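Left out: one protein chain. Kept in place: all the others.
== subunit A ==
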């Protein structure tokens, strides 16, 4: 069932509750039902993101491969949906004083702190997407050079240079873990010129995407450090949605950090601190395990980022470099035929990147602003309770 079906009934509930604002204590049952629904929606939404298992009959509509740009955009949509529902449950029509009671008086400030860290991750990722766009452009040069007819030595050399820059750039990013190292200074003279009045190390330090010493891995670690599943009576109260939403936030941010180049990813945790028995978390845990596995492979292999399109660029780039290495003029027709399939795939990948990267960047900005707004709304509620002084940092 598509998520929108739930949306209708869910909003209906909210409006019912609006009419009951005054009788807050009386609708505990209503609240339990809302929580139940929230968990179900979370489970369903993330289940839709899971890659189709081979045993299941495949749908007619081909799903976007996991960790592709389109998939990440879906993930962010899911985040935005969950956040909206979460706020509806926790804030709308609720007596603000409930939020300042234990354990929420502790959990909400912790959540708001996580929000701030997520904002910085969003910014680091926005910057990382610039690096990915740079890779895309290098790949495009190769594609347009190799597609040119008649096809000769000049085009091959041009493509080869672009591909080498691409592979080096992706490898460099991976090694440094910092902001992407630019590869505009091709060639010996250019490099000498760029390094003329400052060391390249200094240049790199000038392009921190967030701030000096900022580390995405550390932020992720800090976000998960105090994330503990509610137990006992808390497990059925408002502590639960706070925990669920924090888990989603952590998962979304972690996934983006693992997928898209960003400042200082080394030591990114692969452990996900969510108890396995939680029903709503099954899909998230499944996705997490899958991505964590990929991440471990990546760390071992030293390959580029986990973004599906980047892995494509890496694989196809390598194979096309091999081709250009062995290229002899005049071109053997069969060899050229062989390459054209790879070339078409690289071209298709570039097209997907061209279509998806800028909207992804805009969407991350949307997530950013949503988090800012949610945080402000919670602060307002807390302010009403006169608790703002402790929180306002």
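Just so we're on the same page, a contact is a pair of C-beta atoms (placed from the backbone, for glycine too) under 8 Å apart; a residue touches a chain by one contact, two chains touch by 3 or more; residues count from 1.
The definition used in the following text is that contacts and distances are computed from a predicted model.
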Undisplayed chain, where the name is taken from the UniProt record, one of "Exocyst subunit Exo70 family protein", "General transcription and DNA repair factor IIH subunit TFB4", "Aspartate aminotransferase" or "Small ribosomal subunit protein mS26": "Exocyst subunit Exo70 family protein"
Would you mind spotting which of A:235, A:279, A:344 or A:376 touches the chain that isn't drawn? A:376
Among A:104, A:138 or A:357, the residue in touch with the chain that has been omitted: A:138
Among listed residues A:68, A:127 or A:311, the absent chain is touched only by A:127
Touch with the missing chain holds, among A:46, A:79 or A:214, for A:214
Touch list for subunit A against the chain that is not drawn: 116-117, 119-120, 123, 126-127, 130, 134, 137-138, 140-141, 144, 148-150, 152-155, 157-158, 161-162, 182-187, 189-190, 193-194, 196-198, 203, 206-212, 214, 219, 329-330, 362, 365, 369, 372, 375-376, 388, 392-393
